[in-house]
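A single protein chain has been removed from this complex, and every other one stays in its place.
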Amino acid sequence: MTAAGAGGPAPDAGPATKATPKGAAPGSMATNGAAPGSMATNGAAPSSMAANGAAPKSMAPFAAVLLGAALAAVPLFGPGPNTIRLLFVTLVWVTASVAWNLLGGFGGQVSFGFAVFYGLGAYAAAVALNAGWDPSSSCLLAAGVGVAASLAIGLPTFRLKGPYFAIATIGVSEAVRVVMTNVQATGGASGYRVMEHGPFHQLQHFYSALALAAAAVAVSMLVRRSRLGLALVAVREDEEGAADLGVNPLRTKLLAHAIAAALTGAAGGIHARYAAYVNPQGEFAFAISVAILLMPIIGGVGTIWGPVVGAAIYGLVHEEIIAAFPQLHLLIYGSLLILIVLFEPAGIVGLASRLFHAALRRRHRRVDAAAP
Amino acid sequence: MPPLLRVEGLTRTFAGLAALQGVSFELEAGGIFGLIGPNGAGKTTLLAILAGALRPTAGRIVFEERDVTGMPAFAAVRAGIVRTHQVPRPFRTLSVLDNVEVGIRFGRASRAAAAGPAAMGGGAGSGGSFGGARDAAGGAMQVLERVGLAHRARAAAGTLSVGDQKRLELARALAARPSLLLCDEVCSGLTAAEAESVLRLLREIRAAGTTILYVEHDLKAIMAVCDRVIVMDHGQKLAEGSPAAVQTNPAVIEAYIGASGKGAASSEGGAGAGDNGGAAAAAEPAGSTEA
Partner (left out) sequence: MSGADFLNLLIAALLLAGVYAAMSVGMTIIYGVMKIVNLAHAGVLMLGAYFVYELYERWRIDPLLGVVLAFPVFFLFGVGLHRALIRRLPPSDQPTLASLLLLFGLWLVLQNLGYLIWGNADRAILTPRTLSVLQLGPITVPTVRLVVFGGAVAALAALEVVLHRTWFGRAVRALMQNRDAGRLVGVDVESTARVAFGMGIAFAGAAGGMLAMLYSFSPDFGSPFLLRAFVIIVLGGLESFSGVAAGALILALLETFSIQVLPAGYQPAIAFSLLVVALAVLPQGVAGLLNRRRRLT
């Protein structure tokens, strides 16, 4: 059975043709497959959700569209500019949170360095806007800069495992902040102003943030169903074991890192355009990295909706509390993080689904008791 | 016909101590080959090098006439060499089916499919690397049926019994469609009946065209299924030949009785009861220095 051709791709032809009769009919598309989705529910909450996984699975894209439509319709009800601002900021957080979850949740690589992508994206967009680029191009540039940074950071640090990787990302993000504080071309520590011509349309900003957040959730759903999603979960569970089955761990992590960085960079860019001002202490702050990490973990790491829920809560609560007690919200989130690590690793979404199923079971029991 | 695998002077040292010393052998396609030796003989080190988990210090590995020396593990899998672990290591929170799907979608067949859909027997669709989600699930189910684990397809892999985890370990490796399957003590820790059925499975796998290199601490299981046996001791090849010839080889008897007592040579049936159950690849070299 050894193919005659020496070297090159020829040896592959042998097993490939041999494989054909074993494989099922080729050609079905990934999107309509119900089975691959099961992996994700298992990834989030091993056994409890696996049994009831069918319903939420098919409803998720539907719910996403509904939520997006509802948000898109909000301006019709004439909310004040403050409400729109709150929603705008929250949607930016949602994007970053969902992005972090691609690498940290599906792939298990906890990064404390996402402020690098957020900040570089913000600066890239700011510079591009000042150079006269249109908003969508500058947003694309922000994403591209994020990808470049993710590769530059990922190549050396992904050789490290678990906590070592996490610590290295702290070092990287602090080093980048120090450097940006000293780069005079973008104003150094005093920051950089975005001069955009034309009137300010708050709703335009709102819709661009909504579109980006929707794109992030869609990407998250697609990744989870894709080959990349399977590879990420396998790497999270057992990196060497995944490699023993043909998964290239470094490539998998780099790819997820790049997608996440693109989304986070774009989020930074969109926020920079809205704020019309960027500065190192703001965009590259360790607090930004911390927020991007806390939101998905608190919401429910490794799920589609956990990061969205976490970001929504963070965004709304953060904006409300920060005015009165600037530090109280981090105190609350620190305590929440402790509780989640110790008692509910699946986060708020996990807790909710557990309560929901417990309630269902109680009702079933009541029905069962009533039946005979 | 050239051999499937040719190993030339394979050597691996850890901090100056040789865990493997100039080992050479050849495997022809289509057989079951045994690799035996006392604890710390270098079997697991050899397996780890063949599977790409360790780099050799010196030597060459030629597989299907292609130099695969020092290839990383995932590349070795795609070249057609897949291993199982002595202690099963499933992706615990994933379902059994999804575990197997990883092998299906990232193993050897997947790359061939991605390289050219035409190779899939002129299939109707341009599946490519993203097309195979449903195929993969179907294929995974077939593999699970082959190893008799289909009824547990939806269970989380971490909840399986030891015996079923061993089957899953085999199923995952098979899913990657190896032409050379490296089995590390697939019978240890199993009851005699379970071991018997795993050995039957190995014969079926061979019959379907996969060559097997079977590492076992326990002689009896090896003798039952192997066409040829390689005996190792102290990181070197001690002997090679048919099971019958090896069993009567004085050097082999000396090594077994001398190094690990009578226990290994005369232990019960297939149930080698894993007296070195926890030893992983990393532990082996340490052991070899003591031996």
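A and B label the chains in the order they appear, each numbered from 1.
In this section, a residue touches a chain if its C-beta (ideal position, glycine included) is under 8 Å from a C-beta of that chain, and two chains touch if they have at least 3 such contacts.
What you see is a predicted model; the values in this text were computed from it and never measured.
Enquirer: Using the document's definition of touch, tell me which of A:Ala272, A:Ile297, A:Ala311 or A:Val349 contacts the absent chain.
Expert: Touches the omitted chain: A:Ile297.
Enquirer: If I consider the whole complex, including the chain that's not displayed, which of A:Pro81, A:Gly132 or A:Gly162 touches that chain?
Expert: Only one of A:Pro81, A:Gly132 or A:Gly162 touches the chain omitted from view, namely A:Gly162.
Enquirer: Using the touch definition up top, pick the residue from A:Leu71, A:Leu91 or A:Val110 that touches the left-out chain.
Expert: Within the whole complex, the residue contacting the unshown chain is A:Val110.
Enquirer: For subunit A, which residues lie in contact with the unshown chain of the complex?
Expert: 108, 110, 156-157, 159-164, 166-168, 170-172, 174-175, 178-179, 181-182, 286, 290, 297, 325-328, 330-331, 333-338, 341-342, 345
By our rule, only the chains that are shown with their structure count from here on.
Enquirer: Show which residues of subunit B lie in contact with subunit A when the two form their complex.
Expert: Its residues touching subunit A are 1-2, 4, 29-30, 51-53, 64-66, 72-75, 77-80, 82-83, 85, 89-95, 97-98, 101-103, 105-113, 115-117, 119-121, 123-127, 129-139, 142, 154, 156, 158-159, 172-173, 175-177, 179, 209.
Enquirer: What residues of subunit A sit close enough to touch subunit B in their complex?
Expert: 1-3, 6-7, 9, 11-30, 32-33, 35-36, 38-39, 42-43, 46-47, 50, 225-227, 230-231, 233-234, 237-238, 240-249
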